[in-house]
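Heads up, one of the protein chains got dropped from this complex, but the rest are sitting where they should.
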Amino acid sequence: MQSQILHFPAKEAMIIGQQTGDRTISNRLADTADSLQGAAERSNALDSGHRACQGCGEALGARHAIDTALDTTDGELVVVNATGCLEVFSTPYPQSAWRTPWIHSLFGNAAAVASGVAQSFRIQGKENVRVIAQGGDGGTTDIGMGCLSGMFERNEDVLYICYNNEAYMNTGVQRSSQTPGAARTATTMPVGEHPGNRFGTGKSVPKIAMAHGIPYVATANIANPRDLEAKVRKAMSIRGARYIEVFVPCPLGWGTASCDTIKVARQALNCGLTPLYEAEYGEITAVNKIAPSETVGAYLKSQRRFAHVFKRGNEHQLEAIQAIADANIRAFDLVESK
Amino acid sequence: MLKQIDGSYAVGEAVALCRPQVVSCYPITPQTHIVESLGKLVKSGELADCSFMNMESEFGAMSACIGSSAAGSRTYTATSSQGMLFMSEAVYNASGMGLPIVMTVGNRAVGSPINIWNDHSDAMSVRDAGWIQLFVENNQQAIDVHIQAFRLAESLGLPVMVNMDGFILTHAYVRVDMPEQEQVDKFLPVFKPFQKLDPQSPITMGALVGPEAFTEVRMLAHSRMERALELIPAQAEEFANIFGRNAGGLVQKHYDDETGVEAETVLVTMGSVIGTAKEVITEMREMGESVNAVTLRTYRPFPAQALREAVIGAKRVVVLEKSFTPGMGGIVYQDVLAALNGTGIEVQSVIAGLGGRPVTRKSIRTLFAGCDERSNGHGFEVLDLDNTTMDRELAREASVLDRII
Partner (left out) sequence: MTAIEGQQLIPFATTLEPGTSRDNKTGSWRNLRPEYVQNLPPCNDSCPAGENIQAWLSHVQRGDFHGAWQEIVKNNPLPATMGRVCYHPCQSGCNRKMTDGSVQINATEKYIGDRALEQGWQFEPPEKPTGNRVLVIGGGPGGLSAAYHLRRAGHTVTIFEGMPALGGMLRYGIPSYRLPREILDAEIDRILAMGIEVRTNTRVHDIKQVMRSEGFHAVFTAVGNWLPNRVDVVSKAKTPVLDGIDVLRKVETGEDHGMKGSVVVWGGGNTAVDVARVALRVTGERPKLILRRDMEHMRAHPEEVQDALDEGVQFFNLHTIHEVRDGEVVLERMQADDRGRPFPTGRYVTVAAGSVVMALGQSAELGVMEKMGITQSGDWEVPVSPGMMTSVPGIFAGGDMVPSIRTVTAAIGHGKKAARNIDLWLNDQPVSERRERTIATFERMNTAYYPDVETNHRPKFEAGERIYDFREVKGGLTEQQAIQEAQRCMSCGNCMECDNCYGFCPDNAIIKLGAGEGFKIDYDYCKGCGICATECPLGALDMVMETI
């Protein structure tokens, strides 16, 4: 009775098999470089002691973005901030949480202030100093729209980052142009025949930015920090007007558990409501694919602002939101084809 | 160098001599030609190392100035009227952050009704914004005061607004003495900001300040303004030494009284109206009337002391102004009244020239003629009011409102 031991040819190595692939902040096993947010020496541009609510997605998004930008510029960075939570929780006298040169002027003028800063440095011959403007969705897509559009159209050397938490949070959660249909805010209460925010036409500022033909536009989501980092890096490698919109849940405004900020952001991503893409000079150059499975239900369920959507009689709201996700999936060809 | 030139272009050239690094602009009559001229100078290369920013609104224009100044560049813009109102949020912001921006205001009425002509409503709308507000009487002064404005702004860390009457000055084609670059360079040192956005030593600008410190912030702004009251005459004197001309200052008293006795009636005005007024006053004085004129060249900070000194001894002061607050009356009048409180000098309020209505010699004569009548307790007088229209319209209104109210 003799036996024989088999040897079979090796299979191709799969990088994705490296435990968490590129999904975690770092991956000790991957040969891809770890992300900056996993680095002990990241700058923490937005320092501890800031007064953001527990689990604030905006605070997180801002640190990720600005740390990255600082890294790409060797610290030669100036940040201009619109009024909003980010500004209020980071700089109440007598303490500032920022470690970068930082200026807040008004609610609606960050893009213009940043334009001025950029021109100022240009004329001083300090083109190595780069400028970021940042603000909430209200400061960016509503009251700041005029200045933003001007900044785009003049192709100012500014990266504008919008932290989209889908409402005016700082003033107590009022509706903005980014507030989704059906969502409850203080000015769109879930009462009457059409509870929550009415379903409007929507307003995609990334697409508006693309219509300006600026060199770079991207959407990002705090649940995908490596992607966010890569997009900020990409943006910082380009001169001219750039726009990144980062999806950042607000536990207070959305009625989510403070621990679920990333989870909720991930759900939004996976159901197709917040497509991630990049565009250069007005043309989409990359789209992040999603897995085919998730519907909007789980995402909406985790948020009190959508609680009424699950009441009897409001099924049409759920359907309408699903329809938006489906439309995104079609428009951006989001789902990975197997 | 003497040259015949449009007021706007003259200011543009003067600003260019100040070597601004960022000029942001947005068109609005009657200021537009100033920035147009600067745009041309930048484009042609005559004004080097300057960024000329065509903004999307006055709000954007002032905001860009805020950014530019905070990043350490000498910064300039100009506006008028609606533009001032549109940028007003940023106007407050610039001074709150202590940014030495210089802005020309081609003074114009504020609508509605929309009206492109001169009065001082725009300047008055931001009276409390914390900017230094200077008023010029003619185009030569406009040139000279702009040069001083940069120096003043940068030595105090406060923004300065140079007010010149729309059309009357901005569009007047007159002969001026345009300073030489060396003179300007001698007077105006390179801009060294007190604070700036600098990666080498980061600061946080524009913090949120609560009740625990807001009042102090305001009082410190006030004290900074008071320093301007010392600095403005000093710098005007220095300017005169270099340029050989008197310009600027806090107030200007127009006639010296050989007798040493103050004139009985002193006209107090701001801006270009003094030109016409002086013609009448000269005439009147030649006829032996005891009249004089004082212009307020600095309106904010209000030069109360200088004004008192200029008019002390007079029997009455007549404030002739191109601004008006409905429901109250004169605006400058209130400042003058407060400044002369306790001096025993009677202060009269006269409004004229709203929305570009010419203030003629005849108007001024009427003003002086009505002094005694006004002494009998008239609140204020509006010169050249069309009483026929007023009567008709008041009657028409009354026919409706009386029934309702």
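So that you can tell them apart, the chains are marked A and B in the order they are listed, and the count of residues begins at 1 in each.
Assume a contact is a pair of C-beta atoms (placed from the backbone, for glycine too) under 8 Å apart; a residue touches a chain by one contact, two chains touch by 3 or more.
Note that this is a predicted model, so its numbers are computed, not measured.
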item: Among A:Lys126, A:Lys263 or A:Lys301, the residue in touch with the chain that has been omitted; value: A:Lys263
item: Per the touch definition above, residue among B:Pro202, B:Gly248, B:Gly330 or B:Gly355 touching the missing chain; value: B:Pro202
item: Residues of subunit B (touch criterion as defined above) contacting the omitted chain; value: 96-98, 157, 194-195, 201-207, 209, 213-214, 216-217, 220
item: Absent-chain interface as seen on subunit A, which is shown; value: 1-11, 13-14, 16-21, 23-29, 34-35, 37-38, 40, 44, 46-52, 54-57, 59-60, 63-64, 90-91, 93-100, 102, 225, 251, 257-263, 266
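Operating definition for what follows: only the chains that are shown with their structure count from here on.
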item: Rounded Å distance between subunit A and subunit B, as computed from the means of their C-alpha atoms; value: 46
item: Complex contacts: residues of subunit A adjacent to subunit B; value: 75-78, 80-81, 87-88, 91-94, 96, 98-106, 108-109, 111-124, 129, 146-147, 149-150, 153-154
item: Subunit A partner contacts - residues on subunit B that touch it in the complex; value: 21-22, 24, 49-51, 53-57, 59-61, 63-73, 75, 89-90, 93, 97, 197-199, 202-210, 212-213
